[in-house]
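Below are the structure tokens for one structure; questions will follow.
Right after this comes chain A.
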Amino acid sequence: MDLSKRQQPLSDTGDIIQEEILSPEGIQEATALVADAIARGCAGDDVAFLGIYTRGVTFAHRVAALLKARGLDFPVGTLDISLYRDDFDNRGADLPRLESSDVPFALDGTRVILFDEVIFTGRTIRSALDGLMDYGRPAKIELAVLIDRGHREIPIQPDYVGKKIDTDRDQYVKVQFHEDDEDEEEGVFVVKKRSDSPQLPA
Partner candidate 1 sequence: MSELTPRKDLLDIESLEREEIEYVLENAAPFKQLFQRSVKKVPTLRGKTVLNLFYEPSTRTSSSFEVAANRMSADVTNFTVSSSSVVKGESLLDTIETLQAMRSDYIVIRHQAAGVPGIVAKHTGASVINAGDGYHAHPTQALLDAMTIREVYPEYPGRRVVIVGDILHSRVARSTSTLLNKLGIEVAVLGPGSLVPAGRHDFMTRLRSWDEVFDWKPDAVYLLRVQMERQEGQFFPSIAEYHKMYGMNSQRLVGMRKLGAYLMHPGPVNRGVEITDEAMRYERSLISTQVENGIAVRMAVLHWLKPETDKD
Partner candidate 2 sequence: MGGQSRLFKNGRIASADSPDLREADVLVDADGIITAIGPALTASEGSEVIDCAGCLLVPGMFDVHVHAREPGFEHKETLATCAAAALHGGVTGLVLMPDTSPPVDSGNLVKSAMDLVSEVSAIPMYQSGCLTKGREGKELAGFSGMAARGVPMLTDADRTVPCPDVMRRCMEYACDFDLLVTSHADTPALSKAGAINEGSVSYRFGLPGIPAISQEIAIDRDIHVARHTRARLHLQQLSTACGLASVRRAKESGVPVTCEVSPQHLVLCEDDIQDYNTHFKFNPPLRSAGDVEALAAGLIDGSIDVIASDHAPHTEFEKSSDFGSAPFGASGLETSVLVLYDRFIHGGMFGWDLLIQRYSVAPRQLIGLEPVGIAEGAAAEFFVFDPAATTKITRDSLRTKSPVSPFFGESLRGAIRGTTVRGEWFP
């Protein structure tokens, strides 16, 4: 893709794309990598997927679909972690819309794999772990991400990674799936936030 033609607002938030990290094909490859690793490690176990709302859910469904084609049928649940975030006081002028978490399986004794599209500081995953624990006591919790962009602030590491990339601390990595972002191109982008936008921890 010729990025010089994309020096324009990507969305109504006015973000400017700086670089494409993964094309749709790249996303497919990275997703397949994660699916392979899970298939190797989990076959025969009582495994359930739990996607972090919004794009973690899509990512989980994509991996589940690949595995289903191989005869591995893992249920997928969703987790909205808004109520567990540690930045509630800094919610700014936006009013968060809550989603219903949907955990259609018993967690107790289950091997749960959490899905998120990007891991950055690790704080989102910490919130997700708190939320997950309130639903039950899994035998084991693992973490699968499409992108690991580094800059962890707490000691949480993913077990399955689609692609690891180097980024600057103040950059913003945006994943767009066609399921969630209907009007946008699918891909993973490094995005420059409009200067007046608050820094969002991914």
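Everything below uses one rule, namely that a residue touches a chain if its C-beta (ideal position, glycine included) is under 8 Å from a C-beta of that chain, and two chains touch if they have at least 3 such contacts; residues count from 1.
Selection rule: all candidates are chains of the complex that A comes from, given by their letters.
Worth saying up front: this structure is predicted, and the values here are computed from it rather than measured.
Taking any copy into account, the candidate from 1 or 2 that touches chain A in the complex is 1.
Across the interface of their complex, candidate 1 is touched by residues 80, 83-85, 88, 91, 93-101, 130-131, 133-136 of chain A.
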